[in-house]
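One protein chain is absent from this view; the other protein chains keep their places.
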Amino acid sequence: MATPKPTAILLVSCPDQRGIVAALSTFITRHNGNIIALDQYVDVEEGVFFARMEWELDGFAFPLDRFAEQFDPVAQPRRIAWSLHRSDQRLRMAVMVSKQAHCLYDILARYESGEWPVDIALVLSNHEDHRGLVERHGIPFHCIPVTAAAKAEAEAKQIALLQSAGADFVVLARYMQILSPAFVQAFPMRILNIHHSFLPAFAGANPYRAAHDRGVKIIGATAHFVTEKLDEGPIVEQDVIRVSHRQGVDDLVRLGRDLEKIVLSRAIYWQLQHRLLVYKNRTVVFA
Amino acid sequence: MATPKPTAILLVSCPDQRGIVAALSTFITRHNGNIIALDQYVDVEEGVFFARMEWELDGFAFPLDRFAEQFDPVAQPRRIAWSLHRSDQRLRMAVMVSKQAHCLYDILARYESGEWPVDIALVLSNHEDHRGLVERHGIPFHCIPVTAAAKAEAEAKQIALLQSAGADFVVLARYMQILSPAFVQAFPMRILNIHHSFLPAFAGANPYRAAHDRGVKIIGATAHFVTEKLDEGPIVEQDVIRVSHRQGVDDLVRLGRDLEKIVLSRAIYWQLQHRLLVYKNRTVVFA
Amino acid sequence: MATPKPTAILLVSCPDQRGIVAALSTFITRHNGNIIALDQYVDVEEGVFFARMEWELDGFAFPLDRFAEQFDPVAQPRRIAWSLHRSDQRLRMAVMVSKQAHCLYDILARYESGEWPVDIALVLSNHEDHRGLVERHGIPFHCIPVTAAAKAEAEAKQIALLQSAGADFVVLARYMQILSPAFVQAFPMRILNIHHSFLPAFAGANPYRAAHDRGVKIIGATAHFVTEKLDEGPIVEQDVIRVSHRQGVDDLVRLGRDLEKIVLSRAIYWQLQHRLLVYKNRTVVFA
Partner (left out) sequence: MATPKPTAILLVSCPDQRGIVAALSTFITRHNGNIIALDQYVDVEEGVFFARMEWELDGFAFPLDRFAEQFDPVAQPRRIAWSLHRSDQRLRMAVMVSKQAHCLYDILARYESGEWPVDIALVLSNHEDHRGLVERHGIPFHCIPVTAAAKAEAEAKQIALLQSAGADFVVLARYMQILSPAFVQAFPMRILNIHHSFLPAFAGANPYRAAHDRGVKIIGATAHFVTEKLDEGPIVEQDVIRVSHRQGVDDLVRLGRDLEKIVLSRAIYWQLQHRLLVYKNRTVVFA
């Protein structure tokens, strides 16, 4: 596979208005950008326009550090909120994990085999269990135990480590501690969590036990951005698997592990590709 | 397709115990019954044994009206709860419906085309809308308006009609009224409902609106037995379909209709085949 | 639900080229069209651009009968192939059916309940079985028996009936005869078929028997446009259901019926909404 040509990726949202697609696409085209992907979506109910545009950097009329200045005359009058990304700039991801390692294994396998264009800046855990696993991949591992009494202190350490490592976003790969609002606010819409149920069903602890006791015929897993409200952040991806009365709680846990790792990895992939937009506690996924 | 030979179907549950399968299968075999299907399941956690046995009536040692007397020496010491059914005895089903007709259409199509071995005893509605549709199938239709003030009276009429029509079970095919505990108690574990969400998520009214606002990536439908607690009865079947940010509430309603009719029809099919057992608010589905 | 405002829908395909989105969206915007949906897709491998644009007719600068003339200066130099449709113009659909009626029932239910904005121009069958079912919906029914000897003659009658009824497209709702190339050429990419397997697996006759004998763990159904090669036309939609060794051929047939009717109906819905483009024996579905 040849290395793909580097591209710029622009994510925008703004009040829906006449001519918005024309304005955006004309801006890029006029500056000699070859648009290779344009996804747009209008939430008619809310009157909001969203788009993701990707164009080749090769031949584009000006360097991207001048984008803001050039784009401002288009963006300002239309009240466009936007972010700009480069496909040739690898994101730095941090991973937080507790004792269960299936999501961590899956992430590390994709990392080691080069499936994802990502750097793993560090792995944080509240247990020592997976130090060897992480360090054999050459990734820094920090164990910060979390106790009820010293939670604030622990989180302060975590935040400092994440920031000094330059983490662009954080993945909770079955990290079994609830993050404080202060932690969440330090990384707004930059923390992805995997919850082991089909949210909003079975939020909180022990979802497989709860699913079993309710007698559901399908179980699920949910990747979402973390907000201050536990398990209520914007959903990025979900998937499910059929179960029957024959499956005990242990079976649900076993089947669920595969769901969790796949669902989380899909969410990470989209994050790496700048395909996620958030509004009103929902996501637009330009998959 | 040749008419299948008539069979007896025995559903049993009892405390799990050594030798229970041997005792049951030996009883049938000893009386010259040719077992054509035996499904069994042990809930290890609860210590409960469940089974469904089906054998050919042809050549069986005694007529089924003597089954209780013959089976008692096996059942009594083992505390077996059981029910006996005949495959050549068509069940009588009642349907209750409000304005939305997609489930009713689906049921009537299966009825008219002979897909199900069932008699539809009657259709009850709180609206006149579907009288023509029902009556053209030669099925009695009764419109009983339900108002908050006269609900008890309306339900009394409904119960009387259901009982005098000899309904073996009742299907709520998008019947948009909440049944009182008295109504439910008149047909214990004999009322199947279709709820237009993936329960326990989005119980109650307007689940598609709620699903949209929560931003789920998959929606579902749930068939369940009705108990006194709204939308909390034992789940019989569920299915789901993937959605995205692009689907508005109207789209969810449209996609959901197909889920609802298929999920409800699967539950009815199993009910007609005596494949459902209920315990502890869960179902065993010997599908 | 308020009646939605009438819209124009433009389907385009052309060689991929710089500025194509800008050119299209600017054309509509310049003529005062409020774009409410724009889906576009570039097949990078083939170098082909596809789009579906929908805008409100209200306030658009010129009547649609002048569209060709106005759009020509945009389309011609870019070698754009296009078709234009109006959301307020109901399509006329023809249905062909043999003995199995589950898809027909499903179509008629959606028709009668007003789910689809469609007129059913007529139903053709090679059997009399469903005359009553069709005619009670006020739809013309024609029975044209098809024999090997007189197939050409039968098809000539069918084509004449379809053309004189002004059918915009034809749905084969489990029509069990193979259409001749001449028939197919009379309605190019305007015949939708439902095949009762997950194509390309089990093309041809008796797919459920073949699926059972192969021991697959999942069965499917496929809606596709009909071309001269049997079961090889462009696929519009597929769906599947899990099965196990417990399901005999009869069970697969039963489960498959529900797949078939849902899959076919999704394809029809997209056809009615002008969401389908065909190229190189594949479809672009702007769902």
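When the chains are written out, they are named A, B and C in that same order, and each has its own residue count from 1.
Just so it is clear, a contact is a pair of C-beta atoms (placed from the backbone, for glycine too) under 8 Å apart; a residue touches a chain by one contact, two chains touch by 3 or more.
Quantities reported herein were computed from a predicted structural model and do not represent experimental measurements.
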Option from C:Arg30, C:Arg136 or C:Lys217 whose C-beta touches the chain left out: C:Lys217
Out of B:Val42, B:Val249 or B:Ala287, only one touches the absent chain, namely B:Val42
In the whole complex, not just what's shown, which of A:Ala81, A:Ala109, A:Cys143 or A:Ala205 touches the removed chain? A:Ala109
In the full complex, subunit C touches the hidden chain through residues 41, 43-45, 198-202, 213-218, 220, 234-240, 244-246, 248-249, 281-285, 287
Residues of subunit A in contact with the chain that isn't shown? 1, 101-102, 105-106, 109, 112-113, 115, 133, 136, 250, 254, 257-258, 262, 265
Of the residues in subunit B, which ones touch the absent chain? 18-19, 21-22, 25-26, 28-30, 34-38, 40, 42, 44, 242
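Operating definition for what follows: only the chains that are shown with their structure count from here on.
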Taking shared residue numbers divided by all residue numbers at the interface, is the value for subunit A and subunit B over half (same) or under half (different)? same
Using Cα averages as centroids, what's the distance between subunit A and subunit B in whole Å? 42
In subunit B, what residues contact two or more other chains? none
